[in-house]
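Here is chain A:
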Amino acid sequence: MADQQDLRSDQELIAAANTGDVGAFETLYFRYREWVTSLAYRLTGDHALALDVLQETFLYFLQKFPGFVLTCQLKSFLYPAARNLSIAARRKAHRTQGDAAVPEEIEAPAPPQALGNEIDAVICQLGIEHREVLLLRFVDGLTVPEIALALDIPEGTVKSRVHNAIAKLRADDRTKQFFDR
Partner candidate 1 sequence: MTALRISVAIALWIAFAAHGQDTSFRAVDVYVNSGAQPLAAYQLTFLSTGANVKIVGIEGGEHSAFAEAPYYDPKAMQREQVTIAAFNTAAANQLPTGRTRVATIHVQADVKSQRTYKVEVSAAAAAGGKAISVQANVEERMTR
Partner candidate 2 sequence: MNGDDETIPAAIEQRLHHIAGATGVFVPPAVDDAVLSRSQQRFAEIRRRRAKTQRVWWISAAAAVIVLGLLASSLITVTRYERADIDRSGRVDILDAFALARRIQQGDTAGFDFNNDGVVDRADVDTVAAQAVRLRKGRA
């Protein structure tokens, strides 16, 4: 059973899991469960789909053992898996609903009205590509190379998106005041 006080690093847990330590995998699951769920919800906009993506992402991760070698941050590995599963889940849901056209892009859910925060509104208006790189960079703490790996895009594109997202926040009347302080 996973020990919530397990302080082993991701690398140590993966090494243990490769030897058949189920507790190590459980620790990894609970360590990244909320993150994958949040990501899946951002990308699918639906609670049920997010839970499906959560389950599928970790079952996908489970199949990598034994012999899994972590060469980057675990988020860099899990992100594309969750993203692709989210896209697949969205497409399946649209087909099930009988939508004539399946959107090419995943639209993030609109921020809850109860938040009423102007900053949130500006962030949500950035667009999925710019918002995701900001979240990966400033919430998940991934570096530009790690983001490039997670999104499977060139590092230059990551830098460009980060720069342009910040530029938009700086230019918007509702958020530029925070840059002047």
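Everything below uses one rule, namely that a residue touches a chain if its C-beta (ideal position, glycine included) is under 8 Å from a C-beta of that chain, and two chains touch if they have at least 3 such contacts; residues count from 1.
Selection rule: all candidates are chains of the complex that A comes from, given by their letters.
Just so you know, these numbers come straight off a predicted model, no measurement behind them.
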Can you pick out the candidate among 1 or 2 that touches chain A in this complex? 2
Residues of chain A touching candidate 2 in the complex: 17-22, 25-26, 29, 33-34, 37-38, 41-42, 47, 50-51, 54-55, 58-59, 62-63, 65-66, 111-112, 115, 117, 119-120, 123-124, 134-135, 137-140, 143-144, 147, 155, 158-160, 162-163, 166, 169, 175, 178-179, 181
